[in-house]
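All protein chains but one are shown in place.
All chains are identified by letter, namely A and B, in their written order; residue positions are counted from 1 within each chain.
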Amino acid sequence: MIGIKARTGLSEKQLFDFAVFRFQDAERAGYSEYSYWKSVWRNFVKKKSAVVMLGVFFALFIFTFIAAVIGKYDVRSLRIVDSLMFTRPGREFWFGTDNLGRDYWAQVWHATRTSIILAVSVSAGQILLGVVIGMVWGYVRSLDRFFTELYNLIDNIPTIIYMTLIALMIGKSYTIMACAIIGFGWLATARNVRNLVFIYRDREYNLASRCLGTSLWRILTKNILPYLISVIILRLALAIPGTIAYETTLAYLGLMDISTPSLGILLRNARSYFLDYPYLLVIPASIVSVITVTFYLVGNAFSDACDPRNHV
Amino acid sequence: MLKYTLKRLLQSVFTVLLIVTIVFLLLRLMPTDYYFTEDELIKLTDQQKLDRLQAAGLLDHPFTQLGRFYRQLFTKLDLGTSRRVQVNKPVVDLIASKFSISMRLGLTALGISLFIGVALGVSQARFKNGALDHIGTAYTIFVNAVPHLVSYSLVLTFGARMLGLPSLYTMRKPGPSSILPIVCLAMGSIAGYMLWTRRYMVDELNKEYIRLAKLKGLSTGSIMFRHVLKNAFVPLAQYLPYSILLTVGGSLLVERFFSVPGMGPLLTDAISRYDTNLVQAIVMLYASLGIAGVFLGDILMTLIDPRIHLGGKEAAR
Partner (left out) sequence: MKKILSLALTVCLLLGLGLTAAGADELTEFHTYALISAEVENFNVHYSQGARDSNVMTNLIDPLLTNDPKGALVPCAAKEWYSEDDGQTWTFILNDGMTWVDKDGAYKADVVANDWLTGLEWVLNFAKNDAANTSMPIEMLKGAGEYYEYTKALAESEGVEAAKALGLEKFLETVGISSPDEKTIVFTCVDKLPYFPTVTTYNGFYPVSAGLLEEIGVDGYKAVSWDNLWYSGLYTITSYVHENEKILTANPAYYNAANVKRFDNVVIKMVESPDVAFTLFQTGELDHVSLPQSTLNTIYNSESHEFHDYLTEMRPTKFSYQYHLVYDKKLENGEPDVNWNTAVANEAFRLSWYYGMDNTPVLARNNAINPLSCINYGYTANNVAVTSGGVDYTQLVRDELGLQYTDTYNRYDPEKGAAYKAQAIEELTAKGVTFPVEIDYYILGSNQTAKDTADTLSQVFSDCLGDDYVKLNIKTYVSNMSTEVRNPQLASIYINGWGADFGDPVNFVGQETYGEDNAYYSITYSKINNATDEELIATYKEFTKLVDDARAISDDLDARYAAFAKAEAYMIEHALVIPLYYMVEWQITSVNDYSKVYSAYGIQNYRYMNWETNSDLYTTEDYAGFAAAQ
C-alpha cells in the first residue's frame, strides 16, 4: 500500500487543513431559511387575480380623493335645484342627481371614502380584540366559564338595546358608533376563535409543549395561532363589507347621524327611489360590491396562502 | 359530564336573571319622553306627563321598580302587561301569539338553507377553482354586497309582479304567502353556509390524513362525506342549536317588509316605545334560548368530535 503522502509528495500540512468550527453552524437545521411570512407573501403573489384585486382596492381608495378634485361640483357646496331632481347620469352630471337635484358624483365618492375608513378601522379593531380574547378564552380552562358567562351576558342582551341607548344618550356621531360597533363586534370573532382553539388545544404537540413548560403566550402564538390565521384573515376580509351593511341597518333604524353621508346612508335613501331611478342605487351598490369582491378574493387568497401546508 | 351539565344549568339560570336585571336598569336610563307618542308630546303639559308616568309606576326609584318586578314574577309568575304595543295585553299572550309564526318560517328557511348551503359548499370545495366554485362565490358576493332591504325589494317586485305570488304575508293563506319571506330569509343563510363550509372543507382537505386516504384508494365521494365533512362540520355544528332556537326571534327586516306578524320587529318596537315589560319578557326569552343554544352547541361539538373536552380545570390534560 503506497500512502497518499508518497503518491503526491505533499506534506501533512499541505494535505490537511484544520476544519473551522463555528458553534452556530452546528445548531443549524432544516433545509432553508424558511420565513413563514415571506412564504405567505410568495404564495399570495402566485395568485394573480388576488394581487390584481388588492391593487383595485387601493386604486379605489385613492380615487376617492382624486374624484373630489376632478369632479365638477364640490361636495360642500352642492345646491338644491328642484328642476334638476332625479336627472339620469349624463354629460352634465356624471352620476346624475339625487332627489334634491344635487350632484351625485361628489356625494358618492365622499361617502365611499368615509365608509372605507370606517369599515377598515372598525373591522381591524373588532378582529384584534376578538382574537386576543378568543385565544385566551379557549385556552385557559379556568377562564372558560367566566368568559362564557360574560359572552352570554353581552350576547344575549340584544345589541339593539345598547345601540339605541347609546344613540339616544351619548350621541350618534361616527366615532361613537364606531366604538360601539367594535365594542359589540368582537364577540362573534372571539367565539369562533375559541371554538377553534378548543379543537386544537389538546392535540399531542400542545401537551408536549405544556409538559416542557412553554409559556402560555408562546404556545398561543406559535402553536395555535398559525392554525387560526386562515379563518381570522377570512373574517377580517368579510368584516369590512359587513360593517358597511351593518351601517345600512343602523341607518334604517334611525340610529346613525346623517350629517356625514356614508354609503350605508346613500343606500338607505336610494331604496325608496330605486324602482324608478335605479342608478341612485346601482352606483353605490356597485362600489360596495367592488369592495366586497376585492376583500373576498384577497381574503380567500391570503387565507389559502397562510395555511403552512400550502407552502411547500 | 352530568356534573358539568348541572353546574352549567344553574349558572345559566343565574345568568338569565342577571341579564334581565341589567336590561331592566338599562331601560330605566332612557329618557321618559319616549313613553309618549309624538302627538302626546305636543299636547300634554309637563304636569300631565308626570301624572301619566306616576300612574304607570315609572317615577319610583329603579331599584324599587326592580323589586316590584321580581316580586310579581316569583309570586304570581306574571310578567306584566304591555304598555304601548298592545295596550294592557299580557306580554306572555302577546309573545305567544307571535312566536310560532316566526319559528315556522325560520325553521323552514333554516332547513332549506342548511341543506342547500352545505351541499353547495361541499361541491365548491370538491371542484375548487372550477366553474361551480366561481358561480358560488359570485352569489355570495352578490348577497353580501347588496344591502338586505334592496334584495328584499327586488324579490318582492319580481315575485309579486312577475310570478304573481302574494306580496304580503296573510293568515288567510299562510302557505303561498310564506314563499317570498322564506326565499328572502334563506338567501343570506345559503350564502353564509356555503362560504364557511367551503372554508372549513378546504382547510381539512389539506391535511395529511386525506392524502393518505387518497393514496389508499378511497373514492372522492366517500372521502368527502365520511371524513372531511364530518371534521369540517364541527365548527359549524356549534352554531346549529343556537340557530334553531333563535328562529323564534324572527328576522327584523324580512318580517317587517312582508308584514309578517312575528317576533322580529317586536323588540325594536318595544324599545322605541319604552314598553318596558315587553322588552324584559323578550330579553328573558332570547337570553334563555341563546344560552341554551350555546350550551347545546358545545355538547353537540363534543359528540361529533371526541377529542374535545368540556369541563373546568379538572378535565384538562
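One rule holds in what follows: a residue touches a chain if its C-beta (ideal position, glycine included) is under 8 Å from a C-beta of that chain, and two chains touch if they have at least 3 such contacts.
On a predicted model such as this, the values are computed, not experimentally measured, just so you know.
K.L.:
Let's see if you follow the contact definition: name the visible chains touching the chain that is missing.
P.N.:
Contacts of the unshown chain, counting the full complex: A, B.
K.L.:
Check the options B:28, B:52, B:104 or B:207 and report the residue that touches the missing chain.
P.N.:
Of the candidates B:28, B:52, B:104 or B:207, B:52 is in touch with the missing chain.
K.L.:
Of the listed residues B:102, B:123, B:153 or B:280, which contacts the missing chain in the full complex?
P.N.:
B:153
K.L.:
Of the residues listed, B:24, B:69, B:99 or B:169, which one is in contact with the missing chain?
P.N.:
Answering carefully, the residue with contact to the hidden chain is B:169.
K.L.:
Looking at the whole complex, which of B:81, B:206 or B:243 touches the chain that is not displayed?
P.N.:
Missing-chain contact among the listed residues: B:81.
K.L.:
Which of A:116, A:256, A:285 or A:298 sits in contact with the chain that's absent?
P.N.:
Touching the chain that is not displayed is residue A:256.
K.L.:
List every residue of subunit B that touches the chain not included in the displayed model.
P.N.:
Subunit B touches the chain not shown through residues 31, 33-34, 37-41, 43-45, 48, 51-52, 55-56, 81, 84-89, 97-98, 153, 156-157, 160-161, 164, 167-171, 256-261, 265.
K.L.:
Tell me which stretches of subunit A touch the chain missing from the display.
P.N.:
For subunit A, the residues touching the absent chain are 79-80, 82, 85-86, 99-100, 167-172, 251, 254-259, 265, 268-269, 271-273, 275-277.
As a convention for this text, only the chains that are shown with their structure count from here on.
K.L.:
Please give the residue numbers of subunit B that touch subunit A in the complex, ascending.
P.N.:
Subunit B residues touching subunit A: 11-12, 15-16, 18-19, 22-23, 26-27, 29-31, 34, 137, 140-142, 144-150, 153, 157, 195, 199, 202-203, 206-207, 234-235, 238, 253, 267-268, 271-272, 279, 283, 286-287, 290-291, 294, 301, 305, 307-309, 312-313, 315-317.
K.L.:
Which residues of subunit A touch subunit B in the complex?
P.N.:
141-142, 144-145, 148-149, 151-153, 155-158, 160-162, 164-165, 168-169, 192, 195-196, 198-199, 202-203, 207, 230-231, 234, 238, 241-242, 245, 248-249, 252-253, 264, 267-268, 271, 274-275, 281, 285, 288-289, 291-293, 296-297, 303-304, 307, 309-310
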